[in-house]
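Contents: one structure, followed by commentary.
The complex appears here without one of its protein chains, the remainder shown in place.
In order of appearance the chains are A and B, and numbering begins at 1 in each one.
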Amino acid sequence: MSREHEKGMSLIVKTITRLTVGLILLYGIYIVSHGHVSPGGGFAGGVIIALSFIHLMLAYGKEVAFKRLSRTVASFFESLGAIMFLVIAILGFTGGYFFLNFIAKGEPFKLFSAGIIPLCNIAICLKVGAGLFGIFVALVLLKLESGEKK
Amino acid sequence: MSIYMLCLVLFACGLYCILRKRNIIKIIIGIIIAEYGAHLFFILTAYRMQGRSPIYSVEADIKNMVDPLPHALVLTAIVIGLATTALIIAIAMRIYEKYGTFDITKIKELRG
Partner (left out) sequence: MGASNIIPLFVVIPLAGAFLISLLGKKIKGLADIIGVISGLSLCVLSFYAVRLYNIHGVLTYSVGAWMPPIGIGMIIDGLSAFMLVTVNLVAFCVVVYSLNYMEKYTAKGKFYTLFFLMLSGMNGVIITGDMFNLFVFLEIAAVASYALVAFGTEKHELEAAFKYAVMGTMGSLFVLLGIAFLYGYTSTLNMADMGAVISRKGTGNIVLMVIILFLMGFGLKAALVPFHAWLPDAHPSAPAPISAMLSGVLIKALGVYALCRIFYNVIGVSPLISSILMFMGTLSMVVAGLLAIGQWDYKRLLAYSSISQIGYIILGVGLGTPLGILGGLFHLFNHSIFKSLLFLNSGAVEYTTGTRDLQQMGGLAHKMPVTGATGLIGSMSIAGIPPFSGFWSKLIIIIAAVEAQKFAYAFWAALISILTLAMYVKVLKYAFLGNLAEKWKQIKEVPIFMKLSMSTLAIICMVGGVLLFANINDVFLNRASENLLQGRKYAVMVFKGIRQ
């Protein structure tokens, strides 16, 4: 066992986490990228992606999770998601309107369709995933820090 | 009709909880309950008799759908509620850190 396995929960939880966490992440990505043709979308997918990291943190402790996604990176992605969404909206001005769907719509029920909506989904996913992870981290670390002080 | 009333009863329960309870955590739970009452009511305004879920798929026709707009609106409202709740919980944790209690009758730095 390597050193990073010393903290966190028991072996069973860790093993199952190791097996499932990739699948959860993948499922989140599926929900996001398929959001414009089936139920789902940026918000739901972003939440699932954030949950995969939170899952990792619960099972292995904060160090391992921060190695995958540190706080600064999370806050960077959060701002990036917001900026991306705004840029997509502003690019609509090229067609004359704010938030105009300026890319060709394509056929319904195909993966590459619906114009800017998949791009918006990705931006929302970045914002929501990083934001939710950030909220969780902020609340947990606040508790840990105040616990250490006592 | 009664189901609409039940949502408003839920909302009123939440309000009672906010106004009457002294524990900060219980107040936050009250906010969440009231929020859910409002969301449920909004969702119910979408319902049509014999309607099905408003998901557009290849073989389905658009008849007999419930109104999809409130679903989108409530989703937005839920996201906003999430942000507000997270913020209030963070403030509550900071309050506990400073005062060492969740009882609002003991937190009296400000008067009036």
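Here is the rule we go by: contacts are C-beta pairs under 8 Å (C-beta built on N, C-alpha and C of every residue); 3 or more make two chains touch, one makes a residue touch a chain.
Everything numeric in this text was worked out from a predicted model, so none of it was measured.
Touched by the hidden chain within the whole complex are the displayed chains A, B. Screening A:T20, A:S33 or A:S75 for touch with the missing chain picks out A:S75. For subunit A, the residues touching the chain absent from view are 75-76, 78-80, 82-83, 86, 89-90, 92-93, 95-101.
Take subunit B: the residues that touch the chain left off the picture are 11, 15, 18, 24, 27, 31, 34-35, 38, 41-42, 45, 69-70, 73, 76-77, 80, 83-84, 87-88, 91-92, 94-95, 98-99, 107, 109-110, 112.
The working rule: only the chains that are shown with their structure count from here on.
Note on chain placement: the centre of subunit A and the centre of subunit B lie 24 Å apart, centres being C-alpha means.
Taken in their complex, subunit A has these residues touching subunit B: 38-39, 43, 109, 135, 138-139, 142-143, 146.
Only residues 55, 57-58, 75, 79, 86, 89-90, 93-94, 97 of subunit B touch subunit A when the two sit together in their complex.
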